[in-house]
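Reading through the structure tokens given below for one structure.
With one protein chain held back, the other chains of the complex are shown just where they sit.
We call the chains A, B, C, D and E, going by the order they appear; numbering starts again at 1 in every chain.
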Amino acid sequence: MRALLALLLLLPMSAFADTIDKADTAWILTATALVLFMTLPGLSFFYAGLVRSKNVLSVLMQCFAIACLASIVWLAFGYSLAFGEGNAFIGDFSKAFLNGVGKDSVSGTLPEPLFFIFQMTFAIITPALIVGGFAERMKFSSVLLFTTGWLILVYLPVCHWVWGGGWLAEMGMLDFAGGTVVHITAGVGALVAAIVIKNRHGFGSANLIPHNLTMTVAGAGMLWVGWFGFNGGSAVAANGDAAMAMLVTHISAAAGSLTWAGLEWKKYGKPSVLGIVTGMVAGLGTITPASGFVGPAASLVIGISAGIVCFYCTNLIKQKWKIDDSLDVFPVHGVGGILGTFLAGIFCSPDLGIFSGYGFGGDNQNIAQQLGVQSIGIVATFAYTAIVSYFLLKVVGLMTKGIRVDHEQEIQGLDIVSHEERGYNL
Amino acid sequence: MRALLALLLLLPMSAFADTIDKADTAWILTATALVLFMTLPGLSFFYAGLVRSKNVLSVLMQCFAIACLASIVWLAFGYSLAFGEGNAFIGDFSKAFLNGVGKDSVSGTLPEPLFFIFQMTFAIITPALIVGGFAERMKFSSVLLFTTGWLILVYLPVCHWVWGGGWLAEMGMLDFAGGTVVHITAGVGALVAAIVIKNRHGFGSANLIPHNLTMTVAGAGMLWVGWFGFNGGSAVAANGDAAMAMLVTHISAAAGSLTWAGLEWKKYGKPSVLGIVTGMVAGLGTITPASGFVGPAASLVIGISAGIVCFYCTNLIKQKWKIDDSLDVFPVHGVGGILGTFLAGIFCSPDLGIFSGYGFGGDNQNIAQQLGVQSIGIVATFAYTAIVSYFLLKVVGLMTKGIRVDHEQEIQGLDIVSHEERGYNL
Amino acid sequence: MRALLALLLLLPMSAFADTIDKADTAWILTATALVLFMTLPGLSFFYAGLVRSKNVLSVLMQCFAIACLASIVWLAFGYSLAFGEGNAFIGDFSKAFLNGVGKDSVSGTLPEPLFFIFQMTFAIITPALIVGGFAERMKFSSVLLFTTGWLILVYLPVCHWVWGGGWLAEMGMLDFAGGTVVHITAGVGALVAAIVIKNRHGFGSANLIPHNLTMTVAGAGMLWVGWFGFNGGSAVAANGDAAMAMLVTHISAAAGSLTWAGLEWKKYGKPSVLGIVTGMVAGLGTITPASGFVGPAASLVIGISAGIVCFYCTNLIKQKWKIDDSLDVFPVHGVGGILGTFLAGIFCSPDLGIFSGYGFGGDNQNIAQQLGVQSIGIVATFAYTAIVSYFLLKVVGLMTKGIRVDHEQEIQGLDIVSHEERGYNL
Amino acid sequence: MKKITAIIKPHKLDEVRSALSEIDVKGMTVCEVKGFGRQKGHVELYRGSEYTVDFVLKTKLEIVVDSDRVDTVIDTIINAARTNKIGDGKIFVSDVIQTVRIRTGEQGNDAI
Amino acid sequence: MKKITAIIKPHKLDEVRSALSEIDVKGMTVCEVKGFGRQKGHVELYRGSEYTVDFVLKTKLEIVVDSDRVDTVIDTIINAARTNKIGDGKIFVSDVIQTVRIRTGEQGNDAI
Partner (left out) sequence: MKKITAIIKPHKLDEVRSALSEIDVKGMTVCEVKGFGRQKGHVELYRGSEYTVDFVLKTKLEIVVDSDRVDTVIDTIINAARTNKIGDGKIFVSDVIQTVRIRTGEQGNDAI
């Protein structure tokens, strides 16, 4: 009788032991849609509003084409290299073309095809983020070659290191939703691309001002909403973890926005809409690695830090260093990713009173150890991304006879030059 | 044996007794994203398209900044004052900064952090709605002070009265998703603001026409979709209640749209796109308080009434009374909220044949009793909101040396004056 | 004891036997929002960007009004005629005005009101798709009469044939999410409308170019995201079927996009953003009927075929046949629907190695049999739709004294002529 | 040299341009303008509020030509732009003292 | 005939147009332009980068009138457009040799 009871008590569990949780599935189906929405139209609109109208379509086209290419690469071998067994540095080809993965395959509590597409949306947005670094001047063929190569040579390995059971995962590095995997890699990639391709013609003298800030604000709103799927979905379950991840994400975004706008108000006399949405992206990017590990009070601190640090870095790079990372990918995403990955190592600590988080990663026992691991992850990712991106750009330059359109074409604008279309015929 | 069986039959229930329902969680995670989407970019775009292009960014900025401020207030003490124990009029500070609320805290069948952010999205959109009343002429600093003060002094108490176990809740008042809490408060707040700040320069003579109706239509579509989360999510469960709430919401929106467009066609000879989307908002706002309590046939009646009543009220206020509630917040949201709160008291009755609903609130036994309660709620909310809004505007006026920009600035437009940016550089 | 155990093992099942699955409910609530999002603002923006600015509002208005009308028709008797018992050709009026359907009614594992609104979103988008065929020249009254009549006379019967247990369903025809029900009917309806109403003034000579491609790209992104709900939701469950449907949908979209852009690059020297998003729609429309029946490798083939076939058909119809199906509804949706319905009959086969799918429909045993059924479905739907659409247009022509605005009005643009509004006052 | 300024209906631009090309007019400059004249604007209604739009969209062409050709050009424009409805527009002629081609520095009739 | 070109502040357009209607000016053509003059533009800031917008939005009116009426028209414009702030704009007068109404072919003062 006791045995029976025991058995019965196990029933609901065991019945679902190697099967899926449908509620988790419902949420991740949604989260997948939300993260795709972040790129199309979200990010592409955020970026496209910031360029001049003669280049608006080129930015939309680049984001769109990258999304398509990344999806095919992900199916062909990307998923397998990132999440396949493999070794500490890279996966293998065991799941190329989803070999052996069917409707009934399970990954955690999800159908494996769902885990595949959820992760795919991250592989889509990361190279798309880089577009902001070289906007308004790269050849379309170079864009495609560079971003595809970059996805394969940078994103897939780093994703494997951190999320695919690679060496950083083994060290207990904390990166909940991609502060390192997504934002540091994209930020550094954009910075290197901006340096290699050089500044836009007229940078520092002509008025390279946003042609349509309403478009940028639309994209910003979509990014914020979509980020709920990005961070909340990274809990890979419909539960309190997902809810808390969404909560801290939201608070950090709000805090980052207000901080940036406040700094502008103080420094320049007026807060701007571009400022507030940039603060939002900074807040969101910075909380990303920490979102599953920290509590609400900490998220407020993280958001405010994001606003301050990214604000000053943007000025530093554009005004001081005169690097034309055109849409400020590095100071916002790269710096945000670094800052957030670092702060995750502090605020995950369960011993900070109201600022406490939900515990250290791996075998780490205290903030110092965790920060050590986080720092190794940051430095390794930064260095690896910078080096690979640099050589990749050089190789692509050889393949496409230079990655930059010529002077006349830059003046005419990429919409006509690369796509024979114009954005507006009002 | 019988006992065992009984025990076993209880198992699935008891196993989840003080824990969350993951399916409900999955749906409310989504609904939260949908309601945020209503404000950013939804509502902000709906509104921004209706102003002149020199003020487009100011509207977007105001909605965005309000969303951020409301989120921080909600975390700091807003949630606690609205939903904390407290008394019949206001909650307490027991949950300030989510004190004592963690990942594992439960509220109903949801993780409490999820209930927190779901409700937060309502606290975001309500003050944002008021922007339409004073659009194109209020100082940005006054906007921030007024809306934040209003959130604290108006929204939090009324929310507590109706949803937080306050005195209206105890009387069995029915307000499913915020006809009173959201739409009446916002509508009245906007009306008072419009009266206090006075009409826009040129009101009644110059052509204060919408600068971009495509933007307004985009916002309208987003509002409709997001409203599924607003009303459907207010069932706080993934079940037939949520589905029926979404169904009646949709029907009322469709009916309101067609009614408004039809009235225009009859009265002015042509139906307009601004008319049809305004009818949609009227239909949505009006069904909101009723959405969980009424059936499909009643929703058709509610939608049609919304179209008619809000249509004539818009004319009344703008043409007759010459009040420049610039984006018609009161006639659409305020009147819709009043009408819907009232009609909810009728169509909730289970004794109306095909027009039957799902029962009265509290101890109310018949339509007369319920309408009594609904009317008390409407009048109390109207009066309280009007008085507090009025004094708040006066106080803010003292703090910011007048809430209105000067004449020259109004002519130049708030985008340059308040934010040193322009929306379009096509 | 054995009996008891057996009974208990059945418990979880039987407990939910005639009740809903909340996780499925959570997902379909979301999917419903996603599919509505496809029409408003998705499709309406996709289309509106493609017309000239003097007609932008007319397109938005038409899509919006159709959505409203279709919703009311669906409530009144549409749902009942499509999904009510009835006979092999049409349902009945048993569920008119949702008679007898309440919150607790169940359909499959869903609350019936949810099944109702999910299906309603399909009844909304299908007639809205047709707008592209007669854009920029049809009277608004004719649009309303034609599309409403078309919904009743074409959509409802065909929906019943395939999904409501009608004669095609009985033959085991495979149409997962509407390749035939939605895309063939809409494509053929648009083609017939284009032929009957004749070409736009200036077709072939004047520059009838898109007035705002950024709007079209926004709509495209929304369509892609929303299509996750369209195809993924058609699994009517939150499980591996839904996930795999979403996966193949995504891959086909990406493959269609790249194929179309690649063909342009080869043929015209440059890939265009309008090309890539058109390829996306082709890929999405074509995978739709197949999405629940095929695997990832097959979806790659389907997407590529979609890109090629729809690309050449677009040229054929516009350049060769000189038919002004203004926004290319037939070559993209109609042809895509036909192609996909056909290919579903091949790639559903479980015997194609890596290209295998998930089995034949009904009693069909092999590809030949299945293709026979698919072809019957295609031909019958094509012929029925063409004939009914033609006569309907003629009748509407009589009722509205011609379906086309006069020459002067066409030149002035429908926004002013039909709605007395202008899209942009920048 | 003379400058011919023509205000025409926007949808007539393509026809006028072709007609001018045929009589070998080599260049012109076009600007979108709003006109006020006998052709009345219209009333737009937004949520029941009437707004009178006094102005009508027009297209302005400026063509500098050798004085000899003024009449031919005017006739050509009239033929192509006329719809016989109010609002067909006007043609104004004025003197041009000097013309220079920026690229080459050529002056006078050579520069047109 | 003379052409009066007035560069005014955009928000003054409606007042100027009404004032001109009252003195029976039958037609005019309006164009949105950017002006550079004593009134300075402003500095816009995008993410901390300063961009100087040298130009100020202005509205250009072109009115062809009988030579007799030039002074009345100029006075009317000045009265309606003046705000006494820098940037109120300028009025230029030039000669028009010929005017033709496209619809009817009428010429000269009849065509105005």
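Assume a contact is a pair of C-beta atoms (placed from the backbone, for glycine too) under 8 Å apart; a residue touches a chain by one contact, two chains touch by 3 or more.
These numbers come from a predicted model, not from an experiment.
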Completion exercise
Only these shown chains touch the missing one, namely A, C, D, E
Practice task
Have a look at C:78, C:149, C:166 or C:210 and name the one touching the chain we're not showing.
Solution key: C:210
Completion exercise
Those residues of chain C that touch the unshown chain are 207-210, 264, 268, 270, 272, 274-275, 278, 311, 314-315, 318-319, 328
Problem - Residues of chain E (touch criterion as defined above) contacting the omitted chain - result: 2, 6-8, 31-38, 54-55, 58, 60, 70, 74, 77-78, 81-95
Handout entry: Residue ranges of chain D at the interface with the undisplayed chain
Key = 3, 14, 17, 26-31, 64, 94-103, 105, 111-112
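Methods note: only the chains that are shown with their structure count from here on.
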Exercise for the section: Chains touching chain D and chain E alike, please list them. Expected result: B
Handout entry: Degree value of the rotation bringing chain B onto chain C, based on Cα positions, nearest 5
Key = 120
Practice task
Average the CA atoms of each chain to get its centre, and name the chain whose centre is farthest from that of chain C.
Solution key: E
Practice task
Compute the centre of every chain as the mean of its C-alpha atoms, then state which one is farthest from the centre of chain B.
Solution key: D
Completion exercise
Taking shared numbers over all numbers used, above half giving same and below half different, the chain A and chain B interface sides are different
Problem - Touching two or more other chains - residue numbers and ranges from chain D - result: 44-46
Practice task
Quick one: which residues in chain B touch 2 or more of the other chains?
Solution key: 8, 12, 21-23, 26-27, 30, 207, 209-210, 212, 218, 238, 268, 270, 272, 274, 420-422, 424, 426
Handout entry: Interchain pairs in contact, sorted by label
Key = A-B, A-C, A-E, B-C, B-D, B-E, C-D, D-E
